[in-house]
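Of the protein chains in this complex, all but one are displayed in their positions.
The block that comes next holds chain A.
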Amino acid sequence: MLTTKVEIQNLTKIFGKKERQALELVKKGHSKEDILEKTGATVGVNKASFKVEQGEIFVIMGLSGSGKSTLVRMLNRLIEPTEGNILIDGDDIAKMDKEQLRKVRREKVSMVFQNFGLFPHRTILENTEYGLEVQGVDKAERQEKAERALDNAGLLPYKDQRPNQLSGGMQQRVGLARALANDPEILLMDEAFSALDPLIRRDMQDELLEMQDTMHKTIIFITHDLNESLRIGDRIAIMKDGEVVQVGTGEEILTNPANEYVERFVEDVDRSKVLTAENIMERPQTLRIKQSGPRVAMQRMKADNLSSMLVVDKDHVLKGYVTDEDILEAVKQDKKDLQEIVRTDIPKVHKETLIHELYDVIHNSQTPVAIVDGEDKLLGIVVRGLVLGALVKDREEEPVDEQ
């Protein structure tokens, strides 16, 4: 059962002197440029609202200046919100006094920074201990916990080195280990992998996902990279000019962009990495194995000009396929049952297979590829042309959806 871990309601941040005046204009729905012109104040975040579920990776994506970094910093009040509520487990962070806020920062929410935020004057171990140290955990215990966190990240051998002796990827692993050392419930990651080169970034994304499988933290991840969001995000919020313009799964955002901005944002994504077989499959012509004999098959193949047809049972479970030659032979020999001539060497893939994984399957296959669900029920077919078509698909066209 999903429970809401973090909820923000109408969260607004205004930078500048005429805060109150600008806030009034925000409430009246004036645009960011308009408010800047009238008051000289900048709207950092404009009435943002969303819910983050327990244990999900929630990605906030936007270009620079979209307010995503401001938004994430309001969640632990590194930046004070101008207005709005931030509920963590139902408690409003925005209304807490310093002492309560400190407790939340120490026990519930940790942060990972774009440029790692490691203290250069401390060793790796001392960096990892920091969160526990400020809580007043005694030295032996905090060292043990920090060493365990470093061990999980495979960094224990480096514990006595300084941050500048480590590569970027390793430094960010330390940043992550430090954030996890005091076992927070929520992890805020601000462009955590953006400073790393692409290959290391991929590795870090994989490691994060792997860790998340066992940890089940609630992770709020900021990025400007769509591919990164699609890779790691359970759900994605897209921000523009301080507003949250769309919240949804990667799939929903790609196939159904909320507005032109989102559409432009997503248009250059490598579609093969996000579209699944289900998105591009076609409705197949099928024969029911019990009801149809070779003569029916021949009739239908002639009518639709087909050279082969898929065969299913009454529950739509895939049984195989028949070819026109086999059918002709069967009719000649006066066979009554399709079962005798069904071929079963048809490749079948799960509906959630990504298109780029379909390449190999379809390349080696003479027949179309059958798309099935978890119970082997036939959902559709994909032929070579469809895969290629999906990849070159122009954005003006309607989203592919054959269901």
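As a convention for this text, a residue touches a chain if its C-beta (ideal position, glycine included) is under 8 Å from a C-beta of that chain, and two chains touch if they have at least 3 such contacts; residues count from 1.
Everything below uses one rule, namely that contacts and distances are computed from a predicted model.
Novice: Given the choices "Acetolactate synthase", "Sulfate ABC transporter permease subunit CysW", "Glycine betaine/proline transport system substrate-binding protein" or "Carbon-monoxide dehydrogenase small subunit", state the protein name listed in UniProt for the chain not shown.
Specialist: Record says "Glycine betaine/proline transport system substrate-binding protein".
Novice: Would you indicate which residue among A:Glu133, A:Glu147, A:Glu185 or A:Asp241 is in contact with the undisplayed chain?
Specialist: Per the contact definition at the top, the residue touching the missing chain is A:Glu133.
Novice: Using the definition of touch stated at the top, determine which of A:Lys5, A:Arg105 or A:Lys159 touches the missing chain.
Specialist: A:Arg105
Novice: Have a look at A:Gly65, A:Gly117 or A:Gly248 and name the one touching the chain we're not showing.
Specialist: Result: among the candidates, A:Gly117 touches the missing chain.
Novice: By the contact definition given up top, give the residues of chain A that touch the hidden chain.
Specialist: Output for chain A: 73, 76, 78, 101-107, 109-111, 113-115, 117-121, 130-131, 133-135, 182, 188.
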